[in-house]
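What you see is the complex with one protein chain gone and the rest in place.
For chain A:
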């Protein structure tokens, strides 16, 4: 099976070029796979996504995307600017215009049918994420890339959103690559989890990763209980010692 995206030895520097965000990361995603990237804040999750999409310069390594690969992308925290009047319908036609039928179809599929004439700024957080997902589904993507798609959603909203993602994968056969905070829910939905902290700490099936010592070192010792994961995540502190198994490998040029 040919990979949709395959990357080797990715190294990315923070803007300014003094510290590494990612060091020597290998990555691959195959058709129809759901791969989730987890990791603490500042672990390079979004940078990895942006590098895979080709939005970010690489300090080292290569990214190979399958020829003709169509990607549907939901970026992190799309900030809606109230200065631009924009209906849901018009938004779906950016930058490629789509017909009314197609627009109605993707909106219905993501559970926000009939909202065509609504202003984007008048949508709830959950509705807006679904509109972004609908837009990403236009033009039959082979791969959906979702960067923290459930930010700002409440717990039931998060669960519903992941159910929707699984359903979309079932219907369209698109592979899904996502970055997520929602460890508990994501673990269940994914085929493969990559635990990132400046490099790949551990990788594999959700079961494998959740019992891996590297993962426990990163997300807290008693990580049998997922509550601890949340706790640790929100209190994440870069000066904190994660343990030798997954030390934060940021290289500071000057002592900080």
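One rule holds in what follows: contacts are C-beta pairs under 8 Å (C-beta built on N, C-alpha and C of every residue); 3 or more make two chains touch, one makes a residue touch a chain; residues count from 1.
Assume contacts and distances are computed from a predicted model.
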Q) One chain of this complex is not shown here; going by its UniProt record, which of these names is it: "Chemotaxis protein CheA", "High-affinity zinc uptake system membrane protein ZnuB", "Alpha-ketoacid dehydrogenase subunit beta" or "Acetolactate synthase small subunit"? A) "High-affinity zinc uptake system membrane protein ZnuB"
Q: Looking beyond the chains shown, say which of A:11, A:32, A:105 or A:119 touches the absent one.
A: A:119
Q. Which residue from A:16, A:68, A:85 or A:156 sits in contact with the chain not drawn here?
A. A:85
(Q) One chain isn't shown here. Among A:53, A:137, A:168 or A:217, which residue touches it? (A) A:53
**Q.** Contact footprint on chain A, counting only the chain that is left out
**A.** 53, 55, 71, 73, 75-76, 78-79, 81, 83-87, 90-91, 94-97, 117, 119, 145
